[in-house]
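Partial complex: the chains shown occupy the same locations as in the complete assembly.
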């Protein structure tokens, strides 16, 4: 059985995001080999009912965006889709600028964002990771769940992602002085 | 126990949001000129804010004082600004542009969120539940776990000392600014000749009154801080600077 098919089986069985490292470990291959096979799988799934998702070097399978409405009709519990103005702003900052510190979110929004950040974390739309430059502090980044809610298989598919990622970073740096 | 985080993350309008709204309402672009134009209106809004947490009120007042600087400069271009004042003027303009950009980008999130969701597999009801104990789950480790959970609950956030200090020193800054504008105004009074003379004088007089209002706002804020039991934490990096 081809590596890409074995990956598909693992992701299907796991039903939750798996890191590239873990995936390589399970399949007893190098991360490079797993990465290559993921590209193959991604291509094979094009146009199909399920898609390969990636976020923060984690990988998962999910239903295709085009099937969103159909599957939604099968979901029983109601989903809270109201983000509010503060939630939208904060999600935009984290999606386009993440991983980003809370102090920088505050700086951009001009208000204390601790309540809204916590709210988005509880909803599973953003997550906290250790700051590689400062072990005592945290950074916030978008979750796979957020991407799924936005109908994206990866963050780079966000409109204007590349343009604003770089441009805004240059400005955000000023808050670090 | 502190449960301050239960305060709802409501639609609280922040200072940058208010400022941007005022500029956009007049269909202006962000610039020092447009900031000077909306300064009065901004301050009237801030006066009407009512109950706002101390930390947030400080942010409003800090922006107000920078707007006052910008306005002073637009009325009396000869007014000398210190290096720090110049920087806070530039900083406000830059931050406002950054905020504007993010607000624009948030439209993409709004347009997409929840529209075409990619779903995970539902938890299978078919999969038999087989009791599979974990080696690390013991009465002691659960005890440790619950202690960790309680210890990591959010504490009531201390207002960064730097903000408090800045607001307190602002009182002096505004007083000083009022002095400088008044002096420059008297010095230049003779220059305000011609048909617009009266108009110009009126503008500056009302501006001085506005400065007084800002000062009062600042005094309010600093007084609040005396009544509140503020835990003075060390300043975190990246605290907003105006």
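Which chain is which? They are A and B, in the order written, and residues in each are numbered from 1.
By definition in this document, a residue touches a chain if its C-beta (ideal position, glycine included) is under 8 Å from a C-beta of that chain, and two chains touch if they have at least 3 such contacts.
Source: prediction; values computed, not measured.
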Exercise. Give the stoichiometry of the complete complex as a formula in the chain labels shown, bearing in mind that each kind of chain is drawn only once.
Key: A x2, B x1
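Rule of thumb we're sticking to: only the chains that are shown with their structure count from here on.
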Self-check item: chain A and chain B, separation of their C-alpha mean positions in angstrom
Solution: 29
Quiz item: Which chain B residues qualify as touching chain A in the complex?
Solution: 5, 7-12, 14-17, 53, 55-56, 59, 63, 91, 94-95, 97-99, 101-103, 105-106, 108-110, 112-121, 123-124, 154, 157, 236-241
Exercise. Sort out for me which residues of chain A touch chain B in the complex.
Key: 12, 15-16, 51, 53, 60-66, 68-69, 71-72, 75, 79, 81, 83-89, 91-93, 95-96, 101, 103-104, 106-112, 114-116, 118-119, 134, 137, 147-153, 158-160, 164, 167-168, 171-172, 174-177
